[in-house]
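Every protein chain but one is kept in place in this view of the complex.
Lettered A and B in written order, each chain numbered from 1.
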Amino acid sequence: MIVANKNKIKEMASNLTDSKAGRSLWKDARIRFMRNKAATVSLFVLIAIVIFSFIGPYFAVWSNEQIDWNAMGSAAKVGMPSIQSGHFFGTDDLGRDIYSRVIQGTQISLMVGVLGATVAVIVGTLYGAISGYLGGRVDQIMMRIVDILMSIPYMFVLILLLVVFGRSIGMLFIGIGLLSWLDMSRIVRGQTLNLKNKEFIEAAKVTGVSDFKIITRHIVPNLLGIVAVYATLLVPGIILAESFISFLGLGVQEPATSWGALISEGAGTINYDTEWQLLFPLAFFVVSLFCFYFIGDGLRDALDPKER
Amino acid sequence: MNYLPKSLAAGFVLAMFASTTAFAATHPVTGETLAEDQTFTYSMIDEITSADPQIVEDVEGSAFVRDLFEGLMNQDADGNLIPGVATGYTTNNAKNVYTFTLRKNAKWSDGNPVTAHDFVYAWRRLADPATASPYSWFAEIMALENVGAVMSGDASPDALGVTALDNHTLEVRLTASLPYFAAMTTHASTYPSPKWRVRTFGDDWTKPGNIVGNGAYVLTEHIPMERAVRERNPLYWNNNATIIDKVVTLIINDENVDFTRYLANELDKGGVPTGQFKRLKEDYPDQATSFPRLCTYYYTFNLSPSGQEALQDVRVRQALSYAVDRSVITDKILQGGQIDAFTFTPGATAGFEVPPVAFGQMSQDERNAEAKALMSAAGYGSDNPLNLEVMYNTSDAHKKIAIAIQQMWKETLGVKATLANQEWKTFLKTRGSQNFDVARGGWCGDYNEASTFLDLMTTPSGYNDGKFSNAEVDQLMLDARTMSDATANYTRVEEIMANEMPLIPIYHYTGMFMLKPNLKGWPYNNVEQNWYSRDLYKVAK
Partner (left out) sequence: MFNYIIKRIGVAIPTLLILIAVSFYLMHAAPGGPFTSERPFPPQVLANIEAKYGLDQPVWNQLLNYLWGILTEFDFGPSYKYHDRDVNEIIGQGFPITLKYGFWSFIVAVGIGISLGAIAAIRKNTWIDYLAVGVSIGAQVLPNFVMAPLLIIVFTLWLGWLPGGGWNGGSWEYLIMPVIALSTSYMASIARITRSSMLEVLNTNYIRTARSKGLPTKTIFFRHVLKPSLLPVISYLGPAFVGLITGSVLIDIYFSTGGMGYYFVNSAFNRDYSVMMGITILVGGLTILFSLIVDLLYAWVDPKIRY
């Protein structure tokens, strides 16, 4: 029975070709990620913390450097968290408001942590993938360079950076960036050694794909799982390394602060009835780290093409 | 003896037994009941630099050495001079020749007698460049004859102005008149060393088993970075008066862990964590102690040509000094009973009376008002803020004080101060090359007399990092060297300093520690805190 009506024909034709929009692998990954409850919740919590760090100052009564002369030295008695005094999270031993300081520290620590981890991921992954894939002498040299960099006394490098370039946030990133990518490159290289023997790489080689394309389009995407997990493992180390570097005089200087600095100040006073000095920054730190870890696991699960 | 009746013999034995227990139980002077266990355990924050008297350079190391060796003179609980190896001394009118008489019964722990030759050997060793002692500068302060030439290697150590007239007489010749010379022989660097051990073992001579000392204790165990044990030396000439049998030193690097372990009764003496003294004094009044120390904390201005223009103006310097509320720093931050400083020399220094300098007499409000006036007269204020960089060496306490002062300057004077911290050696280099605006400093006296502080203010002083130079001060300090009573000069120097304000004196140090209540004999009144384990004892609880 032939349909005579032209419009009907058009309708039938469009029905035939009207297929659902194709799904890319990345979209698959995103859907899988969203299905992972822990990871999604963590993402929202992290975003909430970031928003808090921007909005928080509007509710603050004290700035992050202002000293409450009354609370100075009597933190155990007068510096407790309270709404009336305006010290929502209490004060530190100098009488400075922990609420404002935690907020300001959040901005710095998150920025340092995320940026530091990103740099480590990019540099470390490329370095490790190239070294592992090319193998042979290139691999040897590249890995021995990593060995040397790992063994150099880091303290002197920091001291010299301070002396030669002076103090600045930029120096902080250089100080952190110098070391953070080394472990990542090792892990990536290991995975690459395993991957490069797989059949699909062999196939790519045989069909004439260039080394560079193989590394960027076949090896690296298959590493992303382990990279995601390890990148989030780097974040706490970077945040704490920042506090050590700033303590040495290289990075963030008073009155600016960071979680690491606040935690180490608070840790010293746990025996002296001022637990809030430790608990608030530590809570932020711990919660953020849990979030990062779950997100990392979520990313790994999402990016694994074999996942259903 | 066989015919002695059994009962009598038994009674005899019982009587002996009773008398020995009674003997061990009470302190010979105070009559208090002594504890069974006379072991004194205390902590140090880092390993000592050396147990060699001529090489040791840290305060804790000196305490270590004071137990293992003994010098010519000792200090009693109030810091007064008492005989040590020397029973006494005489000096000439010019106070530049001293003759010490040594006791005949002093022995080294291996049985050899202590002679004047041991002191000659030790002092020559101190000055000898081949020893490379970091404390050799002390020999220079002692003003021994030819010390400069010996230290630079131009003369052999034999030329040093110290001679053993015989085994028990030591003669010392000085190039300056030093009325307080005898007090300097309480310093660990002047203690004798056993030449035969040093020659045999070289750098290893201070290890347990090799080391031989003439002090009340012998080193029996030394595990670096962990613990050291010294035990009673029965050959010490005054061993009968020693009550503590064993001294254990634990290295604990963290002050909070130190306090935790003190509370857990692992230590008899522990430190006080920063800023906790007031609270601990309330909670443990019979254990927390603080005492004045011979040290001053200050901020020095860079007065050299490389310094900021603004700092050349005396009004700016005075304003900055007046605006510092010292009572906040001592009462609220440090809380250790520290003393607000308006002069450089602390009042605890022997023979020094703190002159009532003008700005020390005002109230803080008056000082703040005066500071504002001075600052605007100099042309700075909120419209034209002064920018300064305050440099300090990495430390929690220095950071807190710097933050407080930064805020004080901001609130009172509108000064914009940035804080810069550097680790110790870098800091020393930067400060030493006049590469700063304002730098933190702390100075401790080497001996108990004001010149140890005020000499820093003279132009030729090697420790004058701010490069303050004032001809009158130079002349006054030069004259003071030969005066028998230089108080007038010292007062005048402090007054000049209050007018010129080359540095901001902030506070005079106090020392603090926790001491278990059953540990007695501590020399609380000795401002130099030269303590000896042999003076301590534990009473039964």
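In this text, a residue touches a chain if its C-beta (ideal position, glycine included) is under 8 Å from a C-beta of that chain, and two chains touch if they have at least 3 such contacts.
Because the structure is a prediction, the values reported are computed rather than measured.
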- prompt: Out of all the chains shown, which come into contact with the hidden one?
  reply: A, B
Message: From the list B:T260, B:Q312 or B:Q434, pick the residue that touches the absent chain.
response: B:T260
Residue in contact with the excluded chain [from A:I122, A:M155 or A:A203]: A:M155
Message: Using the document's definition of touch, tell me which of A:F52, A:W69 or A:F290 contacts the absent chain.
response: A:F290
- request: May I ask you to list the residues on chain A that touch the chain which is not drawn?
  value: 36, 38, 135, 140, 143-144, 147-148, 150-153, 155-157, 159-160, 163, 182-183, 186-187, 189-191, 193-194, 197, 225-226, 229-230, 233, 236, 240, 260, 263-264, 267-268, 270-271, 278, 282, 285-286, 289-290, 293, 296-297, 300-301, 304, 306-307
- request: With the missing chain put back, which residues of chain B would touch it? List them for me.
  value: 47-52, 55, 129-130, 132, 134, 136-137, 140, 148, 151-153, 203-204, 206-207, 223-227, 250-254, 256-257, 260-261, 263-264, 266, 423-426, 428-430, 432, 462-463
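Everything below uses one rule, namely that only the chains that are shown with their structure count from here on.
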Query: When the centre of a chain is set as the mean of its C-alpha atoms, what distance in Å lies between chain A and chain B?
result: 49
Message: Per the contact definition, I'd like the list of chain B residues that touch chain A in the complex.
response: 256, 259-260, 273, 275-276, 278-279, 328, 331-333, 335, 394, 396, 399-400, 402-404, 406-407, 418-423, 426
Field: chain B contact footprint on chain A (complex, rising order)
entry: 65-67, 69, 72-74, 76, 93-95, 159, 162-163, 167, 247-249, 253-255, 265, 268-272
